[in-house]
Structures are given as structure tokens and as C-alpha cells.
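Certain chains of the assembly are absent from this excerpt, and the rest are unmoved.
Chain nomenclature is as follows: A and B, assigned in order of appearance, with residue numbering initiated at 1 for each chain independently.
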Amino acid sequence: MQDFNTIINNIHNNLKDNVVKGVVASYIPELSKQDVNQFGIFIQHMNGENFSVGDAEVPFSIQSISKVLSLSKAIAFENNDIWKRVDVEPSGNPFNHLSLLELENGIPRNPLINAGAIVIADILCSQFKNPKQEFLQYVRAIANDQSIDYNLKVAASEKETGFNNLAAANLLKSFGNLNNDVDVVMDFYFHQCALEMTCSQVAKAFYVFANKGRCVNNKQHISSSQAKRINAIMLTCGFYDESGEFAFEVGLPGKSGVGGGIVALLPNQYVITTWAPGLNAKGNSLIGMQALEQFTTQTNLSIF
Amino acid sequence: MQDFNTIINNIHNNLKDNVVKGVVASYIPELSKQDVNQFGIFIQHMNGENFSVGDAEVPFSIQSISKVLSLSKAIAFENNDIWKRVDVEPSGNPFNHLSLLELENGIPRNPLINAGAIVIADILCSQFKNPKQEFLQYVRAIANDQSIDYNLKVAASEKETGFNNLAAANLLKSFGNLNNDVDVVMDFYFHQCALEMTCSQVAKAFYVFANKGRCVNNKQHISSSQAKRINAIMLTCGFYDESGEFAFEVGLPGKSGVGGGIVALLPNQYVITTWAPGLNAKGNSLIGMQALEQFTTQTNLSIF
């Protein structure tokens, strides 16, 4: 296990001075203020050990990484009923995501694309009495950390510019696949995406998926079978139009966010989170993708 | 000209007892209350004569017919500048209109599909101080009739169920092709579509396009060249996914609405309006289409 420390320190050293670091997300004004040079890695091993390098304790906007957390809570609530409203197939095209939704009569391709995550948000808005508060409590519980919170500036920033997501929500509503008011669901959704967490907090939260549904406190939040299914969805759908590439290069279930975070895991072994705000052309952290590819190549610890 | 009277009376007689009358639009709750047996025809000839049969003086919801009126006012305001924001090509697919908008980066195919008409509504919201009031005045002026008004119940009904249009507006906004707030534009748009007019009022309003831009009062509202262009757009884009069929069967520039109205015209000769609320599978008045096909076949008065 000492290896992990050496390996991630070497990877961090190799990549931190990369000239090409990608571009910080600009479509959400608040996110564009991030420093492209920040870079952290954190590993939470199932044996209790953890490993950390760089900016692993700096909070960042987890954005789409939150979709896995909301999905897990929706599955805990409704189990298989959610698959009547959202499919589990990879989405294929990135450039016409509303097109697919339209062609397929308002059934999103999977719960990790925006339209699918909005349906999941709608489910949580129906199941929770105080959705924003109770979802935050759930995240704090699985991560075992009461300090996690929403960044309200980011949530407000997304609300002001999230027209594409509003288009998706209205389209879902027009197909009868949104039970709550568009405004209610989107207020929840924009907050969910604006969760701020550190690499270590994200790794601890995702421990539940690597550990058959039990969190770091050993409490069962979802069943072992539900955890497996969420891992399968992360593998096939976790990286937008680069999901196949990630499976191919890294070989782990995982999820990225436009805040520059990536979390990936090997069931029963470890969770790894990277954070580097510069994105590649597909919207995934450029340095993070490289770090994970180097990690599974050097450790030979992938699912394939 | 006596022929016209005989011809439209015969057509009215032949069709009014048709067993198959199509289905009244139901997606706007207020429209679903219409009586499928209503049927009127009105012809306004350039020589001043007019001809009428059936329910030609009963007000109906003109819906998409209003898109030609708003387009004409936008052209009067901005002339060719509007073609930077909306194209003039037929739209092809009906079933995935948002797909096209997405693939073509937020430039609607033409001003007579919903997305295009929403861009036109945005232009009017920028040009008018009191858009709803001033647009109503324009329509009253070209139709020479101060009694024309919005049906506020229909406008409210559309607002409550117009999620697909809200999706289009938000998508336009996400592409930077909507300058005003979505809510402002859509409030105007839902009112515009909720204009209530009779067959004779519609025919008089559209006289301006058959008469080189001069209305029934002989006032020039748009240039002769602008009138020609609007006619060209009606011919290629006026009937959703049935535009080719209408050109083929009827051979006149025209526009239909889901309220069951159709207006068509032969430049320099006449304007004809039909109204029968039952729609065919493509959303055009079933009886109205047949009436117009029979009219141009019997009179041999088409553009081809």
C-alpha cells in the first residue's frame, strides 16, 4: 500500500506542470473563476487507509458528480420504478441531447445525462418534504461529514444561465415525464449541482458504491445489488461522450463534473478522486483523465 | 364572379355533412371545446367583391395564422436583418423540431414554425413599447376592424400547457437567439396565437399580401417586394409537414392554424379563408384542405 503513495505523488509531479491544462468551464460564470493550476488526488481504500496529494482538501463544485448521489437516493426510494421514466443506455451523441430526448418521447437515455438527472431530481422533489435540506443531509451522512454544503453563489449563477437545462425540463414536462413544477425541480437541481466538496469528501461519499452499499460508518444506504447497478451505469454513461474512451483508457466505473472533479472506483478495493479544473474538449478534466489513466496502468487495478 | 358564389356554396354543401371531419385540437384545453361541425368560407376579391358561406362570421382562434401577421410587422421594422436570426427553408421533419433547432445552432428553419415565430415575437418585443397592445392595433389596422381582440382564456390556457414552446424558447435563449426574457416573449407569443378572428376578418387582414402590401384601406403597410417574399415563405413553409402537399394539391401560398382556420391567396386576385375545427393527422383542417383543393381545381385559379 505504500506503493499508492509513491504512485500518486509521481503522477501528481509529472502532471502538475503540464503546459496544456485544458480550459476552465465558463458557461457557469462562478466556475470560470477557478484557478487552472489546482490539482488534487485522494484515494480511500477499503482497508481503511487513505492517500492524498496536492489540493485534495480544497472544496470544489462537484457539478455532475452529484448525479450519482441523487440517483442512489432515488433508487433507495423507488427501486426499479425509476426505470420506467429513465433508461440505462449510453447516450451516444453529445451535440444533440435534446434531439434524442425528443425522438425517444421524453424518456432520457440514462440518469447521468442532464435530462435524466432532472427526472431523478423530480423524483426526489416528490419523495422529500424539504428536498434541498434532506438531500444535503443524505450526502453528509454517506460522506460522514457535516461540513458539506451548497455554494449558493454557484447555484444562483447556474439558475441565471441554465437555459439549456430549462429547455430539457420543459421538454420533459411536455412529455408528461416531470411531476413537479419546472421551477421547483430546477431550483433543486441547480442546488444539487452546486454542492461543494473536497476530493477526500467525494471519495468518502462514493465509498458506499465500492463497498456494496455500506458507507464509511458501515451503515447500509442502498443494497449490494443497487450499488452494482450504479457502478454499471457509471461505467457505461459516466463521462458524456467520452464514456467509451474512459472505459477503454482507465477501465473503472466513474463520474466527472465540469468543476474539474472525477471520481472512480474499483469495487471492493478503492475509490479515487482527482480534481483539476481545466477541461478537455469533451468537458472532462484533462489532467484528471491522464492521472487516472496513469494510475490504473501503473497499478494494474482496473475491472478489465 | 357569380361563379365564386356557386362554387363555394357547392363545396360547402358537399363537405359540411362529411362523416370524417378530423379531430378538434386538444392540447390547448380551451380549443377542445370547439364544435367540429362549424364550417365557414369567405373570399375577398381584389375587385372589392366578397363571397361568404356558412360560419364565415364566427370568431375562431387563429393560432399559427398569426405568425404571418407578426412576421409582416417584424419585416416592416427590420427588413432583411431578421434573416440573420431565422432562415427561410422548409423544416422537413415535424416530429423532431427541437432537434433541428439544436443541430442548426439555434437558427430556426423558417419564421412559420414555432421556434421561428418565437424569434419573430422576440423582435416585436424589442421594437414595440407595449407589444401586446401595439400588435393588436396593427392587426386591427390591416384588417380595418377595431373589434378584433385576444381571447384571454385561450392565452391563459396555452400558457399553462405550452411546455414544448417554453422548451424551444429556452433553447433559443441558450443559443443567444432571444434578446428578451423568456417569460416576456412567451407571454406575447401566447397572446398573439390567441387572437380571435372570423373568416372575413382574416381574409381582409391577408389582403395586404395579395395586394402588394396595401391593405383594404389602400394604405401601404409593407413594400411590394416584402409582400412577395412573405407569399413565397407561406408557399414553402405554411403547412408544417404538409407544405409540399398543399402546394401540390392546392397550389396557393397560405397558412393554417390548429384552431381549424386556413387562409390562402392568389396574388393580385383574391384571398380565401376557410374554417372547420377538425384537424387531420398533420394538424391542418381536414375539411378546409379539401375545400381549398376543390376550389382551385374547379376555378383553375392557382399559381401553377
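FYI, a contact is a pair of C-beta atoms (placed from the backbone, for glycine too) under 8 Å apart; a residue touches a chain by one contact, two chains touch by 3 or more.
Because the structure is a prediction, the values reported are computed rather than measured.
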{"item": "Homomeric complex, total chain copies (2 given)", "value": "4"}
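Just so it is clear, only the chains that are shown with their structure count from here on.
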{"item": "Intercentroid distance (Cα basis), chain B paired with chain A, Å", "value": "47"}
{"item": "Chain A residues within the chain B interface of the complex", "value": "95-99, 102-103, 163-164, 166-168, 170-171, 173-174, 182"}
